[in-house]
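Yeah, one chain of the complex is gone here, protein chain that is, but the others are all in their spots.
The letters A, B, C, D and E name the chains in turn, as written, and every chain counts its residues from 1.
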Amino acid sequence: MLHILNKPPHSDAAVQMLSTLSGNDTIVLIEDGVQAALHPEWQGWATNEVSIFLLVEDAISRGIHSIAVAHGLPLIEVDDFVVLTEQNEQIISWY
Amino acid sequence: MLHILNKPPHSDAAVQMLSTLSGNDTIVLIEDGVQAALHPEWQGWATNEVSIFLLVEDAISRGIHSIAVAHGLPLIEVDDFVVLTEQNEQIISWY
Amino acid sequence: MTEPNERLVVIRHAPYSSNELREGLDVALVAAAFGQAVSLLFLGQGVLALLKEQKAGAPGQKSTLPTIDMLEMYDIETILVPTETLQNFNITADQLVDGVTLLPISDLPDLFQRYDYVLNF
Amino acid sequence: MTEPNERLVVIRHAPYSSNELREGLDVALVAAAFGQAVSLLFLGQGVLALLKEQKAGAPGQKSTLPTIDMLEMYDIETILVPTETLQNFNITADQLVDGVTLLPISDLPDLFQRYDYVLNF
Amino acid sequence: MEYGLLVMGAPYRSAAPHSALRFAQSVLNKGHHIKGVFFYQEGVHNASQLMTPPQDELNIREAWVELHRQYGVSLDVCIAAALRRGVMSESEAKRHGQVNFNLESPFELTGLGQLLELQQRCDRLITFA
Partner (left out) sequence: MEYGLLVMGAPYRSAAPHSALRFAQSVLNKGHHIKGVFFYQEGVHNASQLMTPPQDELNIREAWVELHRQYGVSLDVCIAAALRRGVMSESEAKRHGQVNFNLESPFELTGLGQLLELQQRCDRLITFA
């Protein structure tokens, strides 16, 4: 399952998303979701077996691209986001 | 100073409001702000010298009026809300 | 357990503060009217929609409680709420409308995998 | 310390996710253009508006950073941020644009009392 | 006392219009005066003449118009916020090559300066957002 989160990591939407994760799920952080890069303590980063990607364009526009890079977080392009939607039949947006 | 809060007690707006309180300030909880009645642990209830009122109409519509009464919380009518705005020169809304 | 076209509608917004709750419920009602099997899951602020003591709001504000009460008439019989969400709001099950099924929040991952169609409101 | 018509504009929304930040800043700019003394306070998500590495966003999305950079030209020289807010976001002062004044969050109560006009965005 | 209201929430998205109207009614019942209501941000949608709720729901725009009719409360809408969201008067529509429009008197398009003036001319300015 693919989860799309566009709200900050401590928002209700993010908390609800975390409660629904299965092993092997994937998360794409878009819009304000990329703020997770500022929070190494975010519970999402501790969930093993779940892949988390940040949309690079949104990290750049919000001025946290270099922080994400410094933390070694996986950044993806919009085209990669589309590939993830090809690979996952179930897609849920948290907003 | 009079503070008007229309968001739940754990929202960003509520947290920001709490950080600006002076002694003798007054808070009116309207709309989703009345959800504070559900949270006896809310930091707002622990602030001495600050009066907190719930708009009774919004507590009733949201189905938490009897809970507010059971907790002995001060409920006010819209007319009382207006009186508070007469008494306070500075009024700030947190939303 | 999965029926054909089984659909999960997730409600995450409180009554009165916006129209999001009502318009989420509308999707569930329309799906049910089309003969689809619909389950409703209430998360976070959404559980406040189920408080049975809700009354008509400020003048001109329409309550959603009558819609909640109509769900069974539309054959929407699965109304799910995580126990932990209730606890977060210090709400007990007897403060909710009838017909709510509590489930442990740890069941959510399996629950989401089980439906053909999920819509998040 | 209070000048006549001194005004505090509080910014609490992040860039790009809505127009609330931009329209809050517009009020500050118009007030300054009218000759009023304007201070800006950034709280919560609002501090993200001050990150200096912001670039133009998705196609068609306008950045607010150029407006932030223009504040001094409009004689808006008091740009306040609580130190604790920065810490909550794990941001350091050198990651912000120039001209920001940090203050302890415990100064906020006095700060709010000090202005004739406060507008919260 | 002289009151002013700043409304920044849209009908259906926010309870702000309802709360503001309810507050206004009580203020006026108590014999105070409301100099004006300023609609900003999403609040500009309150002025849309095309708003067509189901018959059993309140038409918020009409409630504002009634407030103006009964008490002479001015209803000012920020022009920049309104135009970008698709709310405009006939004269603005003409200026922008549009045949249609959705804002009419007693709502008036005006600049942000009007909001600052309202705050200064009133004893109390209350925000509903």
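Going forward, a residue touches a chain if its C-beta (ideal position, glycine included) is under 8 Å from a C-beta of that chain, and two chains touch if they have at least 3 such contacts.
Keep in mind that what you see is a predicted model, and the values were worked out from it rather than measured.
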- request: List the shown chains that the missing chain touches in the full complex.
  value: A, C, D, E
- line: Sole touch to the unshown chain from A:Ser22, A:Thr47 or A:Ser93: residue A:Ser93
Message: Counting contacts across the full complex, list the positions on chain C that touch the omitted chain.
response: 5, 7, 19-20, 23, 26-27, 30-31, 34, 36, 117, 119-120
Query: Contacts of chain A with the missing chain: which residues?
result: 4, 6, 30-32, 57, 78-79, 81-82, 85-86, 89, 91-93, 95
Message: I need the residue numbers on chain D that touch the omitted chain, in ascending order.
response: 16-19, 57-62
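Everything that follows uses one rule, which is that only the chains that are shown with their structure count from here on.
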Statement: So the chain most remote from chain D by C-alpha centre is C
Chain located farthest away, centre of chain A as origin (C-alpha): E
Whole-Å separation of chain centres (CA-atom averages), chain B against chain C: 28
- request: Round to the nearest whole Å and give the separation of the Cα centres of chain A and chain B.
  value: 35
Message: Two-or-more-chain contact residues of chain A, please, as numbers and ranges.
response: none
- prompt: So which stretches of chain E touch two or more other chains?
  reply: 15, 19, 22, 127
- request: State which pairs of chains touch, listing all of them.
  value: A-C, A-D, B-C, B-D, B-E, C-E, D-E
